[in-house]
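Taken from a larger complex, these chains appear in their original positions, while the remainder are omitted.
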Amino acid sequence: MGEFDFSVWGPSLPFIRDGLLFTLRLTLVAMTGGIVIGTLLALARLSPIVPLARIAGAYVDLMRSIPLVLVILWFFLVIPFLTGAPVGAETSAIITFTAFEAAFYCEIMRSGIQSVPRGQVNAAFALGLGQAQTMIHVILPQAVRNMLPVLLTQTIVLFQDTSLVYAIGAKDMLKAADVVGKNYNRPVEMIVLSALIYFAICFSLSLAVKQLQKRVAIVR
Amino acid sequence: MIKIQNVSKWYGHTQVLKDCGTHVAKGEVVVVCGPSGSGKSTLIKCVNGLEPFTQGTITVDGISVGDPKTDLPKLRARVGMVFQHFELFPHMSVVQNLALAQVKVLGRSPDEAAARGIALLDRVGLRAHASKFPGQLSGGQQQRVAIARALAMDPICLLFDEPTSALDPEMIGEVLDVMVELAQEGMTMMVVTHEMGFARKVAKRVVFMDHGEIVEDAPVAQFFEAPASERAKTFLARILHH
Amino acid sequence: MNYHWNFGIFLEQVKSGDETYLDWLITGLGWTLAVSLTAWLLALCIGIAVGALRTTPSRLLALLATAWVELFRNIPLLVQMFLWFFVVPEFLPRDWSLWVKQDMPAKEFVTAALCLGFFTSARVAEQVRAGVGSLPRGQRDASLALGFTLPQTYRHVILPQALRIVIPPLTSEFMNVFKNSSVAFAIGVLELTFQARQMQEDSEQGIETYLAVTLLYFICAFAANRGMAWIEAKSRVPGLIARTG
Amino acid sequence: QETGTLKKVKDNGSITLGIRESSYPLSYLDDKQQPVGYHIDVCNRIVDAVKAQLKLPALKLQHQAVTSQNRIPLVANGTVDLECGSTTNNEARQKQVAFAPTTFVTNVRMAVKKASGITGLAQLGGKPVATTTGTTSVQLMRAHEKGKGIDFKEVYGKDHADAFLMLETDRAVAFVMDDNLLAGLIVSSKSPADYAIVGEVLNVEPIAIMLRRDDPAFKKLVDAAVIGLMKSGELDKLYTRWFLSPIPPKNVSMNFPMSEQLKKLIKAPSDAPAESFNKK
C-alpha cells in the first residue's frame, strides 16, 4: 500500500462517535448487570446449599470455557426460540454480555468475599448481626473495596471485547471504523485509528484504576 | 451465668474438644489457658454459638446455646466478644464501628447509638479518635475500640480470645488496664489469655486446657502455687521461664 | 423451528474434495492447538520476565516492563492481529517486507502465535507481578541477607513462590489462550473458527457446525483447566495452605 | 387470514430486512453507513407489495446486518424476514430456506494486478492466491479442469476487503471471488486502473433474495413482486442504476454490463439452484 493517507480520519469521526457511544453503553450496562448478577452468583457458589452452589459453578465454568464470540452467536440464534420473538442485535448483545460477564465478575466477587478474614464474620455474628446483615454491612463492602482494581480491569477487558459484536452485526466502534475503511478503501488507516482510540481509552482507564486503588484501599 | 457441660466437638475424625465442663458465675472472671491448639478458642466460640458443638450443653443466662430453637443473633447481641486480631470493620470509622450493631440489632436510633459510642470511647480514652478509621490506630488503640464496641451492646458478659497476644509489648498494658477495670466493676468475663499477671490480679479461677481437654479447673492461687497435673506444671514453667 | 437438522453431516464428504467435514474440523483443532500452545509458551516466558522486572528496584527496567504491559493489554486482540499482519511489514525494508508477505514459511501461523503470545504475556505479567507483590517483603530480605544476588533471589526464592500463588489466575489465562486463538482466523490461520466458517458455507448446516466447534473449544479449555490443576497439585507444598482466589 | 411471515409482520407492525455490509453493489453501506444497493432496492419493492397486501402503509422497515455465517440461521429463527444480500441459491441451502427468483448471476473469476501479466489459472503455480474465509473458491479452482495439478498457496482474508488488501499489498497475486464483488472492490480501490478481472469462469452462481422455507403465502407474494419487476422492465432500470451508473460512496460506475444468463432469467424467471445451472 506504500504511503498512508490519514485524511480519511476526518469524515469517519461522526461514525466513530456513534459506534463509541454504543460501545460505552454496552460496556456500562453489561458491567452494572454483570456485577449485580455476578455477586448473586458468587453468593450462590459460596452458599452451603450444595445444589445451588453446583448450578452456579456449572454456569460459571461453562461461560468461561467458550469463546465469547460463540456465546454471542449462540444467544443471538437461540434467544428467539426461547422468547418466541426475535430480538434486535443490540438487545441480544446486552443480554449476552451481561450473562457472560456475570460469570467473570462472579469469580472476582467470590475471591473478594473470601479475601475478607474469617474473623470479620465472627465479629459481626458476635455482635448479633444476622447472615444477611453481615453480608451487606460487613463482607460485601470490604470485598468490593478489595476487588475494585480487578473489577475495573475486567471492565477494561469487557470494553475491548465489545468489538466482537461484529458477529451479530451490531454497530460498535470497530465496526464503524471498518465500514469507513471499506468505503474509502483505507482499511489500514482506520484500523490504526481504532487501535489509537482503544489504547487511549483503556490506558486512561487503567491509570484511573491505579489512582482509585490508592484512594479506596482499606488501611489495615 | 455461663454453664458448660460435657461439651465435645469433632472436626471430621479429630476431636478438638473432649467432654469439657466448667462455669462462670455472675460477676466472676475466669481465665482459660493452655498450649497452642489445645482448643481454647474453639471452646470460647462455642459459648456464643460461633462454633457449633457436637455433644453436651452450654447455657448462657439460662438460655441453651445448642438448642436449634434458640435465636442465636439475639443471644449473641447480649454476649460481648473481643478477638485476638481486633476484627474492627476496616471500612468504617471508629464511631460507625460502635454504632452499626446498636442500630441494626438493638434498633437504637443512629444518634443515640453514636452518643453511646462516644461515651464508651471516652471511657477507654479514645474520644479524640472517634472519626478515624481502624487502620489509622495502633494495635492497642484498636483493641480498646473493640472492647468499647462490645460494651456498646450492654452485654451481660464478655468473652475474650487472647486479646493481647497480637499486640506490641508496650501496648499490652493499656488493654489490660481496661480489662482490669471492667473486672473490678463486676463484669462477668471469660478470658483466654497467657497474661498470668492479669490472671493473678483479677481472676477467680483458671481453666487449663490441653489436647481439647480441661485438665485443670482451679482457684487462681492454687493453680499457680500447686498445679495438680504434670502438664500444667510444664506449661507454667515454659511460659514463666523468661 | 424451521431448520433442517443433519447431525450426520460430519461424516459426509466436502463438496469439492475427498475429505469429510470431520477431517476439516480435526485440521482446525490441530492448528488451534498449535497456535495456542506456542503462544502460551511465549506468553509464559515473556510474562514471567516482564512481571518480575516490574518488581525490581531498577526504575528503568520497571518502566520498560510497564510500557510493554500497557501497550499489549490496552488494544483489542483482533485489532492487534490486524496490525501485526498488515501494518508492521509495511515498515520493513522493501525486500524484507516482500519476503515476510510472500515467502516466510507459515507466516499466518507465526504472526498469530506471536501476536497472541505478546497479548497474553501482558496479562501473565500482571498476574506474576501481583504474585510477587503478595509475598512478604521479608522473603526478599531473607534471601539477600544470605548473600544471594538479586537475580538469584528471584530465581530461587521469589519466583518459585510467586508462580505457585498465581497458578489459579494463570489457569484462567491458559483457558483464555484457547478461546482467544479463535481470532487468528482473521488473518487466515486454518484453525477451528476458520474451518467452522468454511464448513458452514460448504455444508449449509451452520448450527451443527457451531455446536461441534463450541464443544471442541470447551474441551480444549477444560483440558487446559485440568492440566493446570494437575500442575497445581504437583507443585503444592506440604504445610503451606493454598491461598484462595 | 394471514399465516407465517405475513401474520408475523402484521402482528409486529414491522418487517426486517437482512443486509450485507460489503456486497458491492448488491447490498452494502454507503458513506452515511446506510444500506443501499441493487438488492436493497429490489427488497424495498417487495416490501411495498407486502404493505399493499396487508393494507399497512405504515409498516415499519428494520435492517439487520448479517454475515455469511449467520444469515441462514437468522432467517430460520425469524430474526430476518427477507435476506437482501448476495446469497447463492444452491441445493444445500434449499433444505434450509427458500429463494425468490434469481435476480443476479455471478461468475467466479479472479482479480489480478495488470502488471503481473497473469491471465489464467495455469500461471498461478506456486503463487499465493487470496480468497475470503468461509468461501469455497479455492475448492472451485482445484475442481476446475485447468486448475488440476497446479499447487496454489492459499491465503485468506476474514472478509472481501481484507482479501483484496492481500492482493493490493502483494501478499497474493490473485483474488478469486464473485466477479461483481471484484469489480466493486476494484472500482473503490486507490488505483482502479491497476487491476483486471481475468481468467476462466470457475463457477456460475444464481444470486437471489432469501426467505423462510415452507411459507407458501409469503413466497407467492415475493415471487409475484419480483416477477412483476422483471416483466415491467423495472428490474432493468435498477440494474442500470447500480451496475452502469455512478454509485456511492465514490460516485464512479462499475461498468458491469448484464450477463446473457441474467437476461435469459429475466425473460424466464426461475428459482432453480446453482446445480441445475452449471449442468453443461
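Which chain is which? They are A, B, C and D, in the order written, and residues in each are numbered from 1.
One rule holds for everything that comes next: a residue touches a chain if its C-beta (ideal position, glycine included) is under 8 Å from a C-beta of that chain, and two chains touch if they have at least 3 such contacts.
Everything numeric in this text was worked out from a predicted model, so none of it was measured.
Although just one copy of each chain is shown, the whole complex contains the chain kinds in the amounts A x1, B x2, C x1, D x1.
Here, only the chains that are shown with their structure count from here on.
Shared contact partners of subunit A and subunit D, listed by label: C. Without subunit A, contact groups among the other chains are B | C, D. Among the chains present, the centre nearest to the common Cα mean is that of A. For subunit D, the chain with the farthest CA centroid is B. Chain centres here are Cα averages; for subunit B and subunit D they lie 80 Å apart.
Subunit A and subunit C have centres, each the mean of its CA atoms, that are 20 Å apart.
Each of the following residues of subunit D touches two or more other chains: 69-70, 73, 77-78, 162, 165, 169. The chain pairs satisfying the stated touch condition come to A-B, A-C, A-D, C-D.
For subunit D in complex with subunit A, the touching residues are 12, 16, 21-22, 29-31, 33, 62, 64-67, 69-70, 73-74, 77-80, 161-162, 165, 168-169, 188-190, 249. Contact residues of subunit A toward subunit C in the complex are 1-2, 62, 64-70, 73-74, 77, 81, 107, 110-112, 114-115, 153, 156, 160-161, 163-164, 174, 187-188, 191-192, 194-195, 198-199, 202-203, 206. Put simply, subunit A touches subunit D in their complex at residues 1, 11, 15, 73, 76-77, 80-81, 85-89, 166-171, 176, 179-185, 187-188.
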